[in-house]
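Complex shown without one protein chain; remaining protein chains in place.
Chain lettering (A, B and C) follows the sequence in which the chains are written, and residue indices restart at 1 in each chain.
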Amino acid sequence: MIVVRFFAALREVLGVDTVSLDADGISCVDDVLSSLSARGDEWRDALSAANLLVAINHAHAHADSPVQDGDEVAIFPPVTGG
Amino acid sequence: MIVVRFFAALREVLGVDTVSLDADGISCVDDVLSSLSARGDEWRDALSAANLLVAINHAHAHADSPVQDGDEVAIFPPVTGG
Amino acid sequence: MPHLIIVAEADFNPADLLEQLHVASPSVGAVASFVGVVRGVADHSIEALYIEHYPGMTEAEISRIVDQATQRWDIETVQVYHRVGRLALGERIVWVAVSAPHRGDSFAACEFIMDYLKTRATFWKKECFQESERWVEQCQSDLDKASDWQP
Partner (left out) sequence: MPHLIIVAEADFNPADLLEQLHVASPSVGAVASFVGVVRGVADHSIEALYIEHYPGMTEAEISRIVDQATQRWDIETVQVYHRVGRLALGERIVWVAVSAPHRGDSFAACEFIMDYLKTRATFWKKECFQESERWVEQCQSDLDKASDWQP
């Protein structure tokens, strides 16, 4: 199982803060994004924004960073400080 | 009358913090220093230190800055902060 | 003395935090600190900020940036207290304090950490008005400021 978390504006657009995905067929961040985008137009549109950032297990990551069973993946818009 | 004030190490060496001078014959800071130096070797030695600073009426001044009756002249070593 | 890193909804007390730093060490001669406050914006009537963060990642990243500051400057103890949730106009948002033997190191490290918090840490900010709200967009001037620190 892979836990995916969303934050801020992205969380609000999707209407959900956490999704759990089956790890089968997922080997990198791009696979996570593809799997989520298949959920419908709203998901595909929201996740195609050019400026989204990704983290794996609390560390910044990239589209081709490897993802494995048990990882926590986070997808979020650019940070805007406190 | 011209009031002359001393601070810090200079005040301790001279053993006095304020001296009043008659304004007659005093037209600049150098005249103040000459008048004080005439008080004895200890005064002359202490006031000949190259790094002494001078202020007139709470503003920094120089050896040739004009001094007049009623002014407050201060003579002190380089400042060392708080 | 260990560093303090807190992300919480509750307010902080600057005096108590400062007091903790003072007793830290006889070699401390300087404490630089910073308080960020929810500020009004001239052209529209902001009522509050709502600040969201990524629990776990935020603290881990702040801890890394504090370690970087410790390697870069001669500093003793760092305190970072960042609030989240809804914060009304005038409320405190963030506290950063750095104790050090000398004032130059304390100022530099404090400003370095603040710039990091405003530009790289996983916080998101929403402006709340009387009848609407909007997520703040990333500010290029802040990004530029943070990149000034790169060696």
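The definition used in the following text is that a residue touches a chain if its C-beta (ideal position, glycine included) is under 8 Å from a C-beta of that chain, and two chains touch if they have at least 3 such contacts.
Just so it is clear, the structure is predicted and the values come from calculations on it, not from any experiment.
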Task: Which displayed chains the unshown chain touches - done: B, C
Task: Where the missing chain touches subunit C, by residue - done: 13-16, 18, 22-23, 26-40, 42, 89-90, 92, 101, 103-104, 106-107, 110-111, 114, 118, 145
- [ ] Spell out, residue by residue, where the missing chain touches subunit B.
- [x] 5, 7-9, 11-12, 51, 55, 58-59, 74, 76-82
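Here is the rule we use: only the chains that are shown with their structure count from here on.
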Task: CA centroid of subunit A to CA centroid of subunit B, Å - done: 75
TODO: Could you give the separation in Å between the centres of subunit B and subunit C, each centre being the mean of its C-alpha atoms?
DONE: 49
- [ ] Provide the C-alpha centroid distance between subunit A and subunit C, rounded to the nearest whole angstrom.
- [x] 27
